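All protein chains but one are shown at their positions in the complex.
For chain A:
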Amino acid sequence: MSWIDIGALDDIPERGARMVRTRAGCVALFRTGATEVFATSNTCAHKGGPLAEGIVHGRKVTCPLHNWVYSLETGEAQGADEGRIATYPVRIEDGRILIDGDAIGKRSAA
């Protein structure tokens, strides 16, 4: 794994999200707690809604366009909706957020 520093933890408000642009597409980073961050694809599997603009609750996010709800842990759509978004390894070190460059690279290669 090659960890890439993408910003400070405090750049994302608690229960908020930010977006990171990668060559392969946009990745959303969700801060679900004081020291908990998840990374997934920013694009809703339904109609491409920007997930980083959604409301973050528990370890889930609700798409702002049509209220699809995703688990940030598995990327699976919840409830009646069927679909999945990619998830990426991410960790926090000394107040910085690191994302796995290989995982994003794999995606860009695909």
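FYI, a contact is a pair of C-beta atoms (placed from the backbone, for glycine too) under 8 Å apart; a residue touches a chain by one contact, two chains touch by 3 or more; residues count from 1.
Simple rule for what comes next: contacts and distances are computed from a predicted model.
Engineer: Using the UniProt record as the reference, specify the protein name of the hidden chain from among "GvpL/GvpF family gas vesicle protein", "Guanosine import ATP-binding protein NupO", "Assimilatory nitrite reductase (NAD(P)H) large subunit" or "Multiple sugar transport system permease protein".
Structural biologist: "Assimilatory nitrite reductase (NAD(P)H) large subunit"
Engineer: Of the residues A:A45, A:L72, A:I85 or A:I104, which one touches the chain left out of the display?
Structural biologist: Counting the whole complex, the residue in contact with the absent chain is A:I104.
Engineer: For chain A, which residues touch the unseen chain?
Structural biologist: Interface with the chain not displayed, on the chain A side: 4, 6-7, 11-16, 18-23, 26, 29, 47-50, 53-58, 60, 62, 64-67, 69, 79-81, 104-105, 108.
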